[in-house]
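Pasting a structure below so you can have a look.
Left out: one protein chain. Kept in place: all the others.
So, subunit A:
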Amino acid sequence: MGQSIVLHPWRGDSPTPHSNDHFLSFLKSTPKEGLNELLDGGLYTSEVTEIAGEISSGKTQFCLSLCVSVVMKARQNVVFIDTCGGFSADRLTEIAESLYGEENLEHILQSVKVIEAFDIFHLMTALQTIKDKMVKKVDPFYDTLKLLVVDSITAVIYPSLGGQQMDGHGLMVQLSLKLRHLAADFSLCVLATGGKTKIGITEKGIEDWT
């Protein structure tokens, strides 16, 4: 537990990071050390961390810069699960080049794997595939996998919630349990981005954060 990851700050409104259990205060501008301090040393492995923020508050940008940081500082691989089409390889290239120059670009891009999953069932299948590959140890990429980003998790959960059926709740709980098990069993750091503020999605259901 407790792998320190140095984060590169992004200009503009920072997203509100928080962990599954407690709500941390919102910081408007984050210097590098500030964000690390806010997160008590960085993002923890064996835990699922959620980043919530309004639309266009910089969550995907935060995830992209985090990917670059993990690859270069911690020398580990990253799997980025894109559920809303927000991942841009060009943008990742831009960030990587500006921080670490062109010579490291190929290494960074090779260390980030992108999986597309546009509904909850595909997402669960993708998580199962990742788990299989980590257990079987056939693919060397997964031996040094440390960070799993799901951007965004609310995009796959929202369509199944609502109405009188309880299926949505069951799927949501199952998904969050799967993420937790993956994080704990393989010492991964799982990062999930969420949609709106004021509503928290946890495995227990939707709750108000006021």
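Just so we're on the same page, a residue touches a chain if its C-beta (ideal position, glycine included) is under 8 Å from a C-beta of that chain, and two chains touch if they have at least 3 such contacts; residues count from 1.
Basically, contacts and distances are computed from a predicted model.
Per the UniProt record, the absent chain's protein name among "Phospholipid/glycerol acyltransferase domain-containing protein", "DEAD-box ATP-dependent RNA helicase FANCM isoform X2", "Glutamyl-tRNA(Gln) amidotransferase subunit B, mitochondrial" or "RecA family profile 1 domain-containing protein" is "RecA family profile 1 domain-containing protein". Screening A:Lys73, A:Arg91 or A:Arg180 against the full complex identifies A:Arg180 as the residue touching the chain left out. Residues of subunit A that touch the chain left out of the display are 1-2, 21-22, 166-167, 169-174, 177, 180-181, 183-184, 202-205, 207.
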